[in-house]
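With one protein chain removed, the remaining protein chains of the complex are shown where they sit.
Order of writing sets the chain letters: A, B and C. Residues in each chain are counted from 1.
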Amino acid sequence: MQEQSAQNRWELWTQRPLLALAVVFAVAYAVPIVDTSADHTLTTACTAVEWVVWGAFAADYVVRLALTSDRRRFVRTHWLDLCAVLLPLAQQLKLLRLVSTLLLVGRRARMASQIRMTTYVVGAVVGLLMFGSLAVLSVERESPDGNIRTLGDALWWSFTTMTTVGYGDHAPTTGLGRIIAVGLMLSGIALLGVVTANIAAWFIARFDKDDVEERAQTEAILALTQEVRALRAEVAALRDRPEGALPPGAPPRPAPHPSR
Amino acid sequence: MQEQSAQNRWELWTQRPLLALAVVFAVAYAVPIVDTSADHTLTTACTAVEWVVWGAFAADYVVRLALTSDRRRFVRTHWLDLCAVLLPLAQQLKLLRLVSTLLLVGRRARMASQIRMTTYVVGAVVGLLMFGSLAVLSVERESPDGNIRTLGDALWWSFTTMTTVGYGDHAPTTGLGRIIAVGLMLSGIALLGVVTANIAAWFIARFDKDDVEERAQTEAILALTQEVRALRAEVAALRDRPEGALPPGAPPRPAPHPSR
Amino acid sequence: MQEQSAQNRWELWTQRPLLALAVVFAVAYAVPIVDTSADHTLTTACTAVEWVVWGAFAADYVVRLALTSDRRRFVRTHWLDLCAVLLPLAQQLKLLRLVSTLLLVGRRARMASQIRMTTYVVGAVVGLLMFGSLAVLSVERESPDGNIRTLGDALWWSFTTMTTVGYGDHAPTTGLGRIIAVGLMLSGIALLGVVTANIAAWFIARFDKDDVEERAQTEAILALTQEVRALRAEVAALRDRPEGALPPGAPPRPAPHPSR
Partner (left out) sequence: MQEQSAQNRWELWTQRPLLALAVVFAVAYAVPIVDTSADHTLTTACTAVEWVVWGAFAADYVVRLALTSDRRRFVRTHWLDLCAVLLPLAQQLKLLRLVSTLLLVGRRARMASQIRMTTYVVGAVVGLLMFGSLAVLSVERESPDGNIRTLGDALWWSFTTMTTVGYGDHAPTTGLGRIIAVGLMLSGIALLGVVTANIAAWFIARFDKDDVEERAQTEAILALTQEVRALRAEVAALRDRPEGALPPGAPPRPAPHPSR
């Protein structure tokens, strides 16, 4: 129990710094993509910052693993975190670093119990839109027959994809760009589902307020309770009567209850 | 309590005039966009009408603020209204005036408690379609490589966007046009959610009518009530019996219940 | 009450012939559009058949109006039927005849209580797809820059529109064609809503089956009933006891319940 609590305290304590680091990562990821005229020094610095943020999340994973009591169970239930930590080591691909950092941030954000469902979904959608745009832009700009060449086009394309509108005036042409697009589409469907479900739940909750059967039950139970209370008063009256006090044929006592 | 009531009376009293002013705004907004051959006098008159309508809504905000008792709380809960009132002052942009007026109309319409949810959604969708078409038309017609040049095209594009069909035969090419498009897409998703939720709530309400468990409960409660009533009759019979009247071994009395 | 019953009997009796006439209308509508080499005689015959079917539905409306007791109320609640009957008279437009016949068939089909919701929706979708394709084909084939020129293209376009996929390889270019398209899009959204709602209702019904709270209630009520039954046995035992028979300090009687 002590270890569990230490883990919890660590997670609570590192939550805000890690989310701040995620913002730093976002800036370091965006700068070399948006500012194409950036010189080598800036690009190298940004890559270094990305690795530092990834390192912080990796260290967070190791510390949490050290603080937990049942380490085997922790690895089993957090296998996605482990993959996200190990993935960028396997290949020096920029995109993998992005995906794994997004995954780690998402896992930590979901852990924060004070963040409510709707906030989490909205945050995830905004994050996916932003990083999807940047990733597609960096991938498609290299392609000779690509048609997503400015940040504006990339953002516009992300919106038309996520809302499943899909005009087709801009569309990824490379394999990597299309894989990112599939991720955005699936997120869009999930977003649509969450919006619809939210509205539906609200509608149904309002419908249920007027539910007739439920009210009938509550009223039936209340009536029944009334009945039992009256019965108990009757028994109590019966018990307090001094036995043999009234001769046979004595006049009836005054009714202690209206509906005897 | 007196102030609250004064505010309510004001809101009820100004509701219809403000909605009428919204229609006037719509006409004044549409005329210079649809009638491209309109001379300078007409355009100026229309802009003046737009400012007058905006002024009426701004005055409405000020009056409501004056009539409320807790002004700090009013500003906090109506910050969107305040933004909508101040926005067109910051910049003389036609589009900002449109957005802020739409916002103000929407806030007042939502306040009108006699307008039901479905009416509100349908009204919002029709309004967004109409103003979205006009706004995109006025923005895209200026663009050299725009492809939305007539009111028909703009309306058609709005419909394909809001239903998330997105053929791509017409699509905005300017930044402003795309921002309007994103607004239409998000409204379209919300519309889809409301339609689905409405149908789902209706379906589920019908499903629930046949709910077996609920009925079983009500029947169980009724049977229990019957049982308690019989018990009470029993106790009452017991109490009314003159004690010592019957010798041991006397023949059993006829059962007094169920209908004593 | 007699009139109401006469109206009901008429509606039940004419239901099948009217649905059969709707199929005849479908064939008469489709033939001149699909078979472009049809000579004048065939086209005229088909137009005549269309008018006859429309006339049958108009006669049905008149008979129902005659059979009803409260005619003013009938006209008020069936204003859409009246519009559909009068619409084709105002203008000799082929499309209006189609829309009004579809409307009349839909109103009569909805009236048939033995047709279930799902069947009605599926039927409406198939009908709208078929007639939407034919109508768009007949409108767009005339347009010089139209791109829907064969029945295959028209059907394909209808599907991509109704499912809101909207590739944009085919899209209507004329005003009439686009109005038909908007109808198909809205139907598609409604269809999506019905499908989702159906699945959601089924899911929720299954969820509710496992509802813990509900079961806890039923169990609580059953336990309570057991309790009351035991109590009643107790009271009955108390009542049947010959008073004064047992001296104070007598050994306790064997418990008479539960199975006296």
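Just so it is clear, a contact is a pair of C-beta atoms (placed from the backbone, for glycine too) under 8 Å apart; a residue touches a chain by one contact, two chains touch by 3 or more.
These numbers come from a predicted model, not from an experiment.
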Selected from C:C46, C:L137, C:M185 or C:V228 as touching the chain missing from the view: C:V228
Selected residue (touches chain absent from view) among C:S69, C:Q91, C:T119 or C:T163: C:T163
Chain C residues touching the omitted chain (full complex): 152, 156, 159-160, 163-169, 191-192, 195-196, 198-200, 202-204, 207, 211, 213-214, 216-217, 220-221, 223-224, 227-228, 230-231, 234-235, 237-238, 241, 243-244, 246-250, 252
For chain B, the residues touching the chain missing from this view: 164-168, 196, 200, 243
On chain A, residues whose C-beta touches the chain left out of the figure: 161, 164-168, 171, 175, 178, 181-182, 185-186, 188-190, 192-194, 196-198, 200-201, 204-205, 208, 211, 214-215, 217-218, 221-222, 224-225, 228-229, 231-232, 235-236, 238-240, 242-245
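By our rule, only the chains that are shown with their structure count from here on.
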Chain B on chain C, rotation in degrees - Cα superposition, rounded to nearest 5: 90
Chain centre separation in whole Å, for chain C relative to chain A (CA means): 37
Between chain B and chain A, distance of the C-alpha-averaged centres to the nearest whole Å: 26
Multi-chain contact residues (two or more partners), chain C: 164-168, 196, 200, 243
